[in-house]
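Take this structure first; my questions come after.
Every protein chain but one is kept in place in this view of the complex.
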Amino acid sequence: MAAVADKVPRIPPFVPQPVTVADAEILRFRKKAILGLLIVVFMLIPVLNLLGVIDPHVLNRLGRYLCFAIAALGIDLIWGYAGVLSLCHALFFCIGGYAMAMHLSLPEGGGDVRPEYHNIPQFFFFNNVDTLPSWWRPFASLPFAVVAAFVLPALVAGLVGFFIFRNRVRGVYFSIITQALAWGAFLAFSRNEMLLGGTNGLTNFFKPLNSENPWILGLYLLSAVVLVATFLLVHAVTRSRLGRVLIAIRDNETRLYFLGYRPDVYKAFAFIGAALLAALGGMLYVPQNGIITPNVMRVEDSIWMVIWVAVGGRGRLWGAITGALLANFTYSALTSDMPKAWPFIQAGLFLAALAFPNGICDLWIKLEGEIRQGARIHRTLLSLAFIELALIADKLRVIPSLGGTAIAGVQLKYWLMIVVTIILCFGRVAHASIPMLGIGWFILTEAFGLMPSSFSVLKYVLVLTTIIVYAYLEGNLVSGFRSLLNKFRRPRPKGEAATVGNTP
Amino acid sequence: MIRTVVSALLALLTAFSSFVAAQSSAPISPELKQQFEQLIGKETESRAAAYPVLEKSGNGALVPALEAFRSGLLERRTDGRLVIYLSRVDVNGQSMFPIADAWTLEPLKQTDGSPLYAPGLSSGMLKSDSSNADSLARLIAVLSVHHPDPEKRRNAIIDVANRVDRTLLADLQEQLKTESAGEIATTLRESIARIQLASGSAEERLAAVKVLEELGTSRGLGDLRAALDTAREAANVPLVEAIEGALATVESYQWKVRMVHHTFAGLSLGSILVLLALGLSIIFGLMRVINLAHGEFMMVGAYTAFVVAEFFKAYVPASLFNYYFVLALPLAFLVTGLVGMLCEFAVIRHLYGRPIETLLATWGISLLLIQTARLIFGDTTSLTPPGWLQGGWEVAPDLVLPLNRVFIIVFCAACIVGVYYLVQRTRFGLLLRATTQDRPIAAALGVPTRWIDGLTFGFGAGLAGVAGAIVPLFDKLNPNMGQGYVVDSFMVVVVGGVGKLAGAITAGGALGFLTKYIEPFLEAVYGKLAVLGLIILFLQWRPSGLFPHRGRLAED
Partner (left out) sequence: MLKHLRTRGRAVLLLATFTLLAFAAASCTNEAEPVKIGILHSLTGTMAISETSLRDAVLMAVDEINAKGGVLGRKIEPVVVDPASNWDLFAEKARQLISQDKVAVVFGCWTSVSRKSVLPVFESLKGLLFYPVQYEGEEQSPNIFYTGATPNQQLIPAAEFMMSKEGGAKRKFYLLGTDYVFPRTANKILKAYLLSVGVPEKDIIEEYTPFGHADYQTIVGKIKEFGKAGDAAVLSTINGDSNVPFYKEFANQGMTADKVPIMAFSVAEDELRSMETEHLVGHLAAWNYYQSIDTPENKAFVDAFKAYAEAKGLPGGKNRVTDDPIEAAYFGVYVWKAAVEKANSFEVDAVVPSVLGLEFDAPGGKKKMHATNHHTFKPVYIGKIRADGQFDVISKSPGLVEPEAFSHYLKEEPKVSEKAEEKK
């Protein structure tokens, strides 16, 4: 790439975080945080579900988003680590999903088939097919379906990867070709001649899978366990020698090549690995979703998956997970709350996310830095816990309405909750914990389904507030405004810009 | 190149002359008018009596009134005058029927001289009932053979042969005597031969086979095949041999026609792709920006043309409507170019050197543009093409090139020449090429690279906008329209080699041809997959496209 001499990037480029050795205090803090997260995921949420606070549908949604998070790990592996942007990730997700769906829609997999349609999935009937095609038959066995769900995407990824990487086709070329592949596959899967249900896809699975609480809870826990397992696996891979080579590909492929490595083999490996993770996510997603259609493999969906990782922070595995959850909760919330304007807001958020190349994760790094400097976050966590518990209690109708007189349209009990929250916030607050309070509150409230949509404005105002407060405290607000003004002035050359490897 | 331009001009002239011819018509005698009144009247008997009289008259000028009567667009005004409603047009945002006199077809005027419109069908509409539908259809078919509009007349003549209507054979032969040359004469000969082949005597059949062999049309082909079967059954050896010989000739001619058709279709698809790919390629070559919003820039151009067309409908005399494209094309370029520069200024400028982030950012921009278009225009809009772009140009029998496609090819060719000139011969082009080749050195030599970037982005977007203005001529117009094209034009860039004009042009043409040649054999969907497979294989052979950069720059 030609050096960009006169172009001082206003927004810092993506700088891969060096692997630092964290000091003991930070390690302790991280341990606590991970423990807390595990408790929330594996104990608090199931218990609240059994108590009836968390609706099964909320749990079902959370379970599906965890599957997205598994797929997001794949994107992070190939994009965040190996630096190769694949735009057909949703295709692999769907191949895994379709393999599982084929099993689930057959009577052996509990599919809802009827004798008047010859006891095979209903769509065959409309395609004038009376007996199960031979290539469908093996999918009656679950182990075969699972194996197929892994082998098929690996094959596709292997073939495409082999042909494309072998030629040192790089960067955007690869993205464009994978994009075309996703487009072509979408068109093909939409045809009824494929005997995969056409545009309607596969449905009529075993009904309780996504309607009865024990099944929903079970699938949720399974997804969570698989997510943790894959996280550990990918984490180990990225920390191994192999992972180092992948990072080297991202940072300077040519140099690696001259050192005697074969980047194409490693890239193909990362591509297959990413495809497998996507397929795994797809397999778990389908039973919880109850239907799989070619619509999920459109090009837009693949780009959307990349955005999850961009929002969360590429090159960090938990960034991918956070991004997948946050982006999906936001998408879901916005399409309900602002049906007309959401594409604007979504696109805006997304451009804003690009302004922070390291994603939401940067906040965490910042927080760790502040903790190292002696800041506390107990009070923030306390106030967060207080709001959530108060809302849960309110949902359980434990809190009386306190006379019911409303001040400025808001009931007295909510006023009290606000006051307590604010009091709890007092103390030596780490700045980075303020927006995290807002974002965490947003995710938890969405995930638990605590806010009725008449409170919808509140959600956004609160999150925005925390971000503005943070920006103000950091002094970013003023300097940001100033730099905006600077854009309209004649730029002054500021010397050589930092170029970072050959990030494609 | 010059030949294409000339032939396009010829095509335009032909279209125009047929347009003029449609205006002239034979006078209608008062007796005929009276018969017509009876036909649309209430009395069953006199109605039935009117049909043979009108049929005998053979006056094609009656057809518009009859057709209007059949589709319920004939109205008796309060002053007793008969008028017909023409196809709807948009007037001040409302769709209205222009009204014309049933006999002279002259548009009705208001007292101030402006044309008269009707907002909807009135209670004075005369409607045909189904009891006479057959006679009416028959009458229209017979009279259409003398229709004042040559296009409709030809269709009617072909129809006579489709129905194997021997009663009109003499009429057709009579007409052939006066029409010695031209399309009508050819059509007449063809239809006469087809009727004779199907129902004539043995000699007539043999003669008909010769005529059809000479003409080589697809209609004749179908008839010949059918005739072959019957001749075989009747064991008519000389006829079978004659037909077999004729079939071979006609089939080879038809094969050539099909190949020309595919080539032409490929050329027109290719030229749109080239126009899009040129912009993409220049932008990518200069700034390493993958512009996923390129399809949406195209959509902006299309809506600009739409707005111009609506503006013409509302505020400009209708006679000038046919020329709105003259204004729409440059405006599409300007508006889209400005939108492009705005995007570059607001977003992309800050992401230089980070190709993958720009890819995501431009995707965000495309979402914004789609939703904006949807909020402003909604989803159900369509662009009315100017009159001179409708219809086709018959080069040889059965070889009809649609005028809109001819226009697209000629226009794109002109654009490509323009871009080549701009890049290779102007100062802006020089600076652009300098910046593309070596940005720091260009900057050091005083090239305002920032401005070049902004202008280039606007220029590339503008090209997409121009493409967008002409795409609705043959495709849909809605906020999502760009998405189908952008994937294909990316493939063009990849195959052609990034940042190379020659590459984009060659690859665009090649991809267009390939798609159109594959489509008849495979269905469109599988055709797309096949093309994709071919491209991946092609990249095995030429990883950096057809025209790779030479030297060190080829690294990235």
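Going in written order, the chains are labelled A and B, and every chain counts its residues from 1.
We take it that contacts are C-beta pairs under 8 Å (C-beta built on N, C-alpha and C of every residue); 3 or more make two chains touch, one makes a residue touch a chain.
Fair warning: this is a prediction, and the values are worked out from it, not measured in the lab.
J.: Can you work out which residue in B:S29, B:S382 or B:Q540 touches the chain that's missing from view?
T.: Here the residue in touch with the unshown chain is B:S382.
J.: So which of B:I40, B:I158 or B:L546 would be touching the chain we can't see?
T.: B:I158
J.: Residue by residue, what part of chain A touches the chain that was omitted?
T.: 55, 57-58, 60-61, 116, 122-123, 125-128, 187, 190-192, 198-201, 203, 207, 210-212, 289-291, 293, 295-296, 332, 335-336, 339-340, 342-343, 370, 373-375, 406, 408-411, 414-415, 418, 421-422, 425-431, 434, 449, 452-458, 461-462, 464-466, 468-469, 472-474
J.: Mind pulling the chain B residues that touch the left-out chain?
T.: Residue positions of chain B that touch the missing chain: 70-73, 85, 87-88, 93-95, 97, 120-121, 130, 133, 137, 155, 158-159, 162, 222, 371, 374-382, 384, 475-476, 478, 480, 484, 519-520, 523-525.
What we mean here is this: only the chains that are shown with their structure count from here on.
J.: Which integer distance in Å separates the CA centroid of chain A from that of chain B?
T.: 46
J.: Going by the contact rule set out above, which residues of chain A touch chain B in the complex?
T.: Checking each residue of chain A against chain B gives 1-7, 9-11, 13-14, 79, 85, 160, 163-164, 166-173, 175-177, 179-181, 183-184, 187-188, 190-191, 254, 299, 303, 306-307, 310, 340, 343-344, 346-348, 350-351, 354-355, 357, 491, 497, 499, 502-504.
J.: Residues of chain B touching chain A in their complex?
T.: It is residues 284, 288, 290, 292, 347, 350-357, 359-361, 363-365, 367-368, 370-372, 375, 438-440, 443-444, 449-450, 487, 490-491, 493-494, 525-526, 528-529, 532, 535-537, 539-540, 543, 553, 555-556 of chain B that touch chain A.
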